[in-house]
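The structure under discussion is supplied below as structure tokens; questions concerning it will follow.
Shown here: the complex without one of its protein chains, the others still in place.
To keep things simple, chains are lettered A and B as they appear, and every chain counts its residues starting from 1.
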Amino acid sequence: MVRPAKMLKELMGSLCTDPITVRYPYQRLKMPPKYRGRISCKADLCVGCRLCMRDCPSGAIQIIQLPGEKYLFSYHSLLEGKKVNVQIEKPGKKKFKAVIDLGKCLFCAQCVETCPRKALSETEDYELAALSKDSLFRTYEGDGQTEK
Amino acid sequence: MVSETLKAAFSLLVFPGLLFLSSFGMFSEWLDRKLYARMQYRIGPPWFQPFADFVKLMGKEVIIPEAADEALFKILPSFAGAAVCTSILMIPVWGPSSVYSFQGDLIAVIYLLTIPTVTFFLGGWSSTSPYAAIGSLRVLTQLFAYEVPLLMAVLGPAILSGTWSITGISAFFASHPALLPVNLIGLAVSLVALQGKLERVPFDIPHGETEIVGGAFTEYSGRLLAFFLLATDMEMVVGAALISAVFLGGAMGLPGFLGFLLFVLKAVVIIFILSAMRALMARIRIEQMVSFCWKILAPLSLLQVLINLIVKGLI
Partner (left out) sequence: MSKITIPLGPQHPALKEPGNFMLVLEGEQIVGATVRLGYNHRGIEKACEDRSFIQNLYLIERVCGICSHSHTTCFCMATEDAAKIEVPKRAQAIRVLVGELERVHSHLLWLGVAGHEIGFDTLFMYAWKDREQVLDCLEMISGNRVHYAINTIGGVRRDVTPEQKAEILKRMDILEERTKYYIQLATQEPTVLARAKGVGHLPTEEAKKRGAVGPTVRASNVPFDVRKDDPYLLYDELDFKVITSDSCDVFGRLVVRVFELLESFKLIRQVVNDLPEGPISVKVPRKLPAGEGVGHYEAPRGEDIHYVRTNGTEKPERVKVRAPTLANFSSIAYMLEGGYLADAPIVIAAIDPCFSCTDRALSISTSTKGEYSLSWEDLRKLGIEFYRSRGIDFTRIAK
């Protein structure tokens, strides 16, 4: 049976109801928990194994060792006949910082699963648009986060 | 003599000519897009959107294909706009009388409204692009399909009222409002045929977006395209005005500003119906459209003429 204008009732009904599109940014939608947003890092827990760098599909994360404190002393070298300055690293825990390039990151969270120390975690932050490429590099040191 | 010329220039350029038509045309385009969007659970554009589109297109570069005839290419949009502006002069907009009216201006208006269609054809043909060529052929085929039902449908009220001038027809129906329902079939036929003339879904075959990119308008850009689109908007207003004057009694005898308000109200109702038709159906193929118009619309309009002849004989 052919009925022309079949959708008429629905069309008139939709004129009286609210639209389902939202006026972003005046109205924002709430993301469900465990939404794949930005990856965040507690750099204190990082031991520098760099397994996350191995597993990242796009090479977005970089683990950089921070220069540690050093002992300075000098001695008079008999061989060279002058004063020589020596720097030796203090023994102790090495410190690292993580730099994530949001331009390459897939937000797949494979690094979160691979990290043996659970230093990386997912957030639900999705408003990551940027005006310059430099602000897409997010540096994570210590327990907080700085933008470079 | 000078005041006559001034009066004519005022009517042609300001009211109800170019300025009024373009602003009412933009308003009706906004109304149509807003209604279309709200029927689809969307929000729709803000009120200044058609004006913003016009301004944006005016600022773009005009690219003319090398093989095209440049003079013809450039002058066609102005022809379309001019024909539409002239046709509104014979339709009663302000009160029950139009600026110029004479016996037979019904036919003159319909003739003037085919000029934009012919300019679309010429524009597409002179573009020498394969998409535009196919689009312009479809424009002409569609013209042969809807023109006859449209003409015969408006013939009905003309027979009933015994006059060939639009002002006369609307004056007749203003004085005999009980005879309005006689033309119901004709109203339906002319609304469908108007949808074909304005090239809107289900009859937007000449510029079927997903099939032939832009149809006759494929190679047009910049201010030429802006004027073509403005001409289509104005055509919608003139079409709605014609139908409301011929089938719905026009200003119903009310003078001046009240008649104008009634005209606007009727035009808005017609635009609402056209938007609903646009949201309701898919686009059909050109040969399906031709067979639909000749097998269903034309006999219906003949039936309308027959009914009107019988009623005319009875009263």
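We adopt the following convention: contacts are C-beta pairs under 8 Å (C-beta built on N, C-alpha and C of every residue); 3 or more make two chains touch, one makes a residue touch a chain.
Worth saying up front: this structure is predicted, and the values here are computed from it rather than measured.
Annotation: of B:Y41, B:W164 or B:W294, B:Y41 touches the absent chain (contact as defined above). Residue in contact with the omitted chain (choice from A:M7, A:V47, A:I64 or A:L102): A:M7.
Residue B:A282 is the one among B:A71, B:A178 or B:A282 that touches the chain not shown. In the complete complex, the hidden chain is touched by one of B:L18, B:A83 or B:I212, namely B:I212. Residues touching the missing chain, restricted to chain B, are 39-42, 130-131, 133-134, 137, 201-202, 204-205, 208-213, 279-288 (touch as defined at the top). Not every partner is drawn; the one left out touches chain A at residues 1-4, 6-7, 10-11, 20, 31-32, 34-36, 54-58, 106-110, 113-114, 122.
Methods note: only the chains that are shown with their structure count from here on.
Centre-to-centre spacing of chain A and chain B amounts to 58 Å, using the average Cα coordinate of each chain.
Residue ranges of chain A in contact with chain B, taken from their complex: 4-5, 7-8, 11-12, 14-15, 17, 19-21, 23. By the touch criterion given at the top, residues 35, 37-44, 276, 279-281 of chain B touch chain A in their complex.
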